[in-house]
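Missing here is one protein chain; the remaining ones are kept as they sit in the complex.
Going by the order they are written in, the chains are A, B, C, D and E; count residues from 1 in each one.
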Amino acid sequence: MSHARDSWDLARVVAGLSAERAQQDVRLSPRCCDLPSREAMAQFVDGLRAALFPDHFGPRGLAPQGVDPFVGYTLDAALRTLHLQVLRELSLTGECDENPRADAIVASFADDLPAIRRGLESDVHAAYRGDPAATSLHEIVFCYPGVTAMTHHRVAHALHVRGLPLVARVIAERAHAITGVDIHPGATIGGSFFIDHGTGVVIGETAVIGDRVRLYQGVTLGAKSFPTDATGALIKGRPRHPIVEDDVVIYAGATILGRVTIGRGSSIGGNVWLTQSVPAHSRITQVQARSEVFDGGGGI
Amino acid sequence: MSHARDSWDLARVVAGLSAERAQQDVRLSPRCCDLPSREAMAQFVDGLRAALFPDHFGPRGLAPQGVDPFVGYTLDAALRTLHLQVLRELSLTGECDENPRADAIVASFADDLPAIRRGLESDVHAAYRGDPAATSLHEIVFCYPGVTAMTHHRVAHALHVRGLPLVARVIAERAHAITGVDIHPGATIGGSFFIDHGTGVVIGETAVIGDRVRLYQGVTLGAKSFPTDATGALIKGRPRHPIVEDDVVIYAGATILGRVTIGRGSSIGGNVWLTQSVPAHSRITQVQARSEVFDGGGGI
Amino acid sequence: MSHARDSWDLARVVAGLSAERAQQDVRLSPRCCDLPSREAMAQFVDGLRAALFPDHFGPRGLAPQGVDPFVGYTLDAALRTLHLQVLRELSLTGECDENPRADAIVASFADDLPAIRRGLESDVHAAYRGDPAATSLHEIVFCYPGVTAMTHHRVAHALHVRGLPLVARVIAERAHAITGVDIHPGATIGGSFFIDHGTGVVIGETAVIGDRVRLYQGVTLGAKSFPTDATGALIKGRPRHPIVEDDVVIYAGATILGRVTIGRGSSIGGNVWLTQSVPAHSRITQVQARSEVFDGGGGI
Amino acid sequence: MSHARDSWDLARVVAGLSAERAQQDVRLSPRCCDLPSREAMAQFVDGLRAALFPDHFGPRGLAPQGVDPFVGYTLDAALRTLHLQVLRELSLTGECDENPRADAIVASFADDLPAIRRGLESDVHAAYRGDPAATSLHEIVFCYPGVTAMTHHRVAHALHVRGLPLVARVIAERAHAITGVDIHPGATIGGSFFIDHGTGVVIGETAVIGDRVRLYQGVTLGAKSFPTDATGALIKGRPRHPIVEDDVVIYAGATILGRVTIGRGSSIGGNVWLTQSVPAHSRITQVQARSEVFDGGGGI
Amino acid sequence: MSHARDSWDLARVVAGLSAERAQQDVRLSPRCCDLPSREAMAQFVDGLRAALFPDHFGPRGLAPQGVDPFVGYTLDAALRTLHLQVLRELSLTGECDENPRADAIVASFADDLPAIRRGLESDVHAAYRGDPAATSLHEIVFCYPGVTAMTHHRVAHALHVRGLPLVARVIAERAHAITGVDIHPGATIGGSFFIDHGTGVVIGETAVIGDRVRLYQGVTLGAKSFPTDATGALIKGRPRHPIVEDDVVIYAGATILGRVTIGRGSSIGGNVWLTQSVPAHSRITQVQARSEVFDGGGGI
Partner (left out) sequence: MSHARDSWDLARVVAGLSAERAQQDVRLSPRCCDLPSREAMAQFVDGLRAALFPDHFGPRGLAPQGVDPFVGYTLDAALRTLHLQVLRELSLTGECDENPRADAIVASFADDLPAIRRGLESDVHAAYRGDPAATSLHEIVFCYPGVTAMTHHRVAHALHVRGLPLVARVIAERAHAITGVDIHPGATIGGSFFIDHGTGVVIGETAVIGDRVRLYQGVTLGAKSFPTDATGALIKGRPRHPIVEDDVVIYAGATILGRVTIGRGSSIGGNVWLTQSVPAHSRITQVQARSEVFDGGGGI
């Protein structure tokens, strides 16, 4: 039985935390509204995914005549959810009652959905063409973490470019948590993009990726150096991540840093560390490992 | 308040998505049944895990006399869940009412469960022997992501070899999402297998792993090249991933590609990139890094 | 319809599993109590996080006068949850009714919470200073996986040092599953710590990290060799992971193994493999990759 | 702590219950399918109610353009749920795979929904005209238990007359549990029907009620005697409940039994006990109570 | 398997329902906000009840120091929930953005809570004094439906008198559904009120009940006649229900109708039908039943 004793000093801890909050500045004060809700954003993305691929993520037993009503209602509910979160994000920067702007953002985003679906469809086909283990398009839509990551990214990017960095980031970090793929919502990615396995992939905010690019797990498209201003603070927003042109393949664990360009049709080998541009059709590989007969010693 | 205005053009977006679906071919049409349910497969695996390790994942306060009824009921419920999902997968390839085959698959799978448990028990002991940080067998069963990954894999593999690639893949991707360990259900793995930390491990479809093998985070056992047929399409199903013999250790971040053989007792160092077979008792290490005194410059 | 036939041999499988359990030793028998609950520990951490950062994780619409009652109640509920789990863990080692010790542990842990919050606040500021993509402190608190990982770690570590390795490990593995960052609860980490992206980071049990250290994805601070005793069993608990001094930066994919010291102000390059100590202000980089023009052959 | 002891004799109780089941005949054996699900029927009714009155039971913030998609999807989902339960009920009487009949039943039921809505609308107006406490039509739709009861009844009756007594009864008993109004699904009820307060109202299987009838709490329209056949078993299905013609009012607690007719425009007083027909425009009241000055004795 | 055929004509039914909605007037159009949420009101009442009686409805294991934080947070959350619903109700009558009025209503209601608790405490004691079956005050607080009904009523009445008839009615009908006791939120009820058993009790909108009154199941305090205006519409709001003075007992099934006064200290017998005032200390009983020896005939 859990006995009802005063086993800890609750009042002292509450006071201590209150004092900490008062001294520190990671606060929302005064604020007009609440932060966007991560649960709501998750419902939004899941609803959207079901509306985009009703055969795969819609309800059991959906018949043809039920598809459009399902899509219509699910989409409408998802957009209403988004609308409320957009209002919250806008309120954080002082535009608390700016309903018209929220309406316009959501409406414009909604109009992008057919194109977003087209992009995802191209990603699915790219996976089928690029993975010998893929047995069907259904398996890819339904199971592949790369498709999950891109579903989140294509949506998050469409919100990021409409001035909603926080809402977009919440979506991106959800994909990161589920798939291990960390794509900043600001990254620009072309069609027919395929990330295989995906865990550990990092794609930075200002990266630009062309069409038909393929990445494997552990690939980083990162920044090399972080220029600071006169006060020593980081300068934010500058282009600092790679440009990857069409038809490039980057193998597992490769790290490419800085505003370099990987020329079209290039192949970057696994575990490569690269901080320079390479011309089109380059083939970059790592120096080979040393091999020797094991001497039976105590581990490596 | 969320005002009830028509802020976006719902009908236009629904029509746009409908047009996209009509043009594209990632569809299930006509289909006999629904796709397997990811939620149901998750319940199946969790139920099975509780039936395999009732002390660790069973209900609070279970007394000895309650164990077998708990195992019996939980197992039966899990197998009934599986049975329904098997029917769904079989229906995708035109065998919609083939109940007898589903019955036979589930019955055969059920008979494998004692052996699956034995395999997992050997994995737990391997972790205890291989990790100085492990304080008890309970901690390993209850907390180690490598055990979670192998619980999913040993189940998924048993379903994969029974002709259920989609159901198996759903299970594998669940493990991938939770643990960051991506093992294709087709991979063959011996006893006393230990993956430490695990994030970023990738083991391909045709990999074959012996007994008492130990892997660390970020290890890839992948394919090197993807042969295509005369039409340029990938040839699927060919052996293309490594064979790892008994008693091999592969350290963090090593990448081994192609149908190569890592001889028994070998040790592959961290971050190594390897595309050739190595004989038994090899010891492979990466070329060392360059070291220099830091000059205080602006980042790397 | 799922027909009610006896499609598998339930009794045989139950008996088989019972026989397996009887032969094996991964059991809790006899035990006084149940294992700690992972669901309860998750509620504990989420409650604690809301009590630490009520603006970001508290309820919608919380007004100033509601903050302290919210913090007080949420904290009290979280501590009561913890108390029950502590009793369970203590009971595993034979101290089943040792309520006073559980009370003391929880009370002492509670008194640490203001300091834990201060540490997390310093981590948030470190992220803002270290990431050009960060747009606000709110985004960091609310979205950054590195902050999620450190929230779990600072709590888990405080429990680990109070003699609760299992409860601490459950928390650590939850962070690992969500963020891909695997920090053993035993690791000692200073203030203003920033892990960017995070997936694949591994920090071992006896690692010691100073102030203002920054890590990127895929960094391993691991053990190099595992000494065994006369019976061949691993010697547990020995210092075997790196010491990282103040103001060190370690880039993506670097692997540092063994009880080495990375001197203050050093910079370790991406994908570096390092098993030796380096002096203060060192700058370590990987040997560069080979570059060549791609010949159009069939993959890498 | 709940200790894991064998505190009761589980095996003996299980065996005792098994023996009871074997001796008794309230069993479903052999059966083709499962019983309908009460949870599913509750979802069905709630979904239907939202589709019938989307302004009152639909989602928050529904805009005009969203109404038809909401109705379409919600209705479709409700009908699919019903379809599955219809298959289950049909299977209880040996028609396990008779899909076409289930399809026809659901399709025919669906076509009745506009008329069902019209009937409910008339009930709402009747309540507004009949209750001085009603402040708005919204209050009636949203709060009045009589409307809840009739929503269930009009749906249950439509299923009862289509040969689904069990599914209909499940719906009727749900209304009974929520409102205290017990209307057998077989009862025939006209338009503009108003039950005020409702608790304790009982309306039997073969009752026939005209238009514009008003009932108060505790009214029973029951059977008077139960004829038996030669074996002493009840004869089922005979008309045995009252006929209540148009424009009748029956006040609280009145009990009317047998196949009698209450003529149009009649008024039946509270607590009246009536087992005979009365002509049109009758006014029936109870004999008045005795009144006396209280003597201060010990209760009544 | 549920096959994906178009078994019913969804579009036709949707169109039919749309046509019905267009013809009828039970609509909310145009509306500014949504209707109050029944789920939210239920959470509000449950939260309030826990804040009023934390020992009985608070969390498990609450220690003394935790009580006030629990009450404070739970109350604050309940009041925030109420605030949102108040805004919705106010918006139905054209005061959509009238936040200040909602603030004032909720603040004033909050100030009434100590008095509401005092009233409930007096009800609990009245039950203990009035029911020989009551074994403890705890049993009454925790189990008695009369206390549940009065908890809802005292809250609903406090909202009704503040101009929120719909929100109040939602609360009252929740109590009705749970307890079978139907008290209109407008009814005025004194202290130490005890309803035993309760099912079927109806207390009308303008009833006025004194202190220390006791009612049993099935008692109606209703209206006798409903005056209409020149157009035949009911005149709403007139006093039309009984006045029950202090220390009256009304036994099971009694029906009292009209604006009559039951004098203080009176006792009204079971099943009595009363439409006239009675002086103080009256004792009213029903005419006795006829008794005869049963003749063995076929039912009653």
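The criterion applied here is as follows: a contact is a pair of C-beta atoms (placed from the backbone, for glycine too) under 8 Å apart; a residue touches a chain by one contact, two chains touch by 3 or more.
Not measured: the values here are computed from a predicted model.
Enquirer: Among E:11, E:208 or E:252, which one touches the chain that has been omitted from the display?
Expert: Selected residue, touching the omitted chain: E:252.
Enquirer: Of the residues D:74, D:91, D:148 or D:266, which one touches the chain left out of the display?
Expert: Only one of D:74, D:91, D:148 or D:266 touches the chain omitted from view, namely D:266.
Enquirer: Identify the residues of subunit E touching the omitted chain, counting contacts across the whole complex.
Expert: Against the missing chain, subunit E presents residues 51-56, 60-61, 67-68, 71-72, 75-76, 79-80, 83-84, 99, 103, 106-107, 110-111, 113-114, 117-118, 121, 124-125, 129-139, 141-145, 178-180, 197-200, 216-218, 224-228, 252-253, 257, 269-271, 285-296, 300.
Enquirer: Which residue numbers on subunit B touch the omitted chain?
Expert: Per the touch rule, subunit B residues meeting the hidden chain are 59-63, 65-66, 68-77, 80.
Enquirer: Given the full complex, what residues of subunit C touch the hidden partner chain?
Expert: Within subunit C, the residues touching the omitted chain are 2-7, 9-11, 14, 60-66, 69.
The definition used in the following text is that only the chains that are shown with their structure count from here on.
Enquirer: So using the touch definition from the top, which pair is joined by more C-beta contacts, D-E or C-E?
Expert: Counting C-beta pairs in contact, D-E comes out ahead.
Enquirer: Taking all residue numbers at the subunit A/subunit E interface, are over half used by both copies (same) or under half (different)?
Expert: Looking at both copies, the contact residues mostly coincide.
Enquirer: What angle, rounded to the nearest 5°, describes the rotation that places the Cα atoms of subunit B on subunit C?
Expert: 120
Enquirer: Starting from the Cα centroid of subunit D, hunt down the chain whose centroid lies farthest away.
Expert: Relative to subunit D, the chain whose C-alpha centre sits farthest away is C.
Enquirer: Measure off the straight-line distance from the CA centroid of subunit A to the CA centroid of subunit B, and report it in whole Å.
Expert: Between these chains, centre-to-centre, one finds 23 Å.
Enquirer: Which residues does subunit E have that touch at least 2 chains other than itself?
Expert: Each of 2-5, 7, 9-11, 14, 31, 34, 60-63, 65-66, 69 in subunit E touches at least two other chains.
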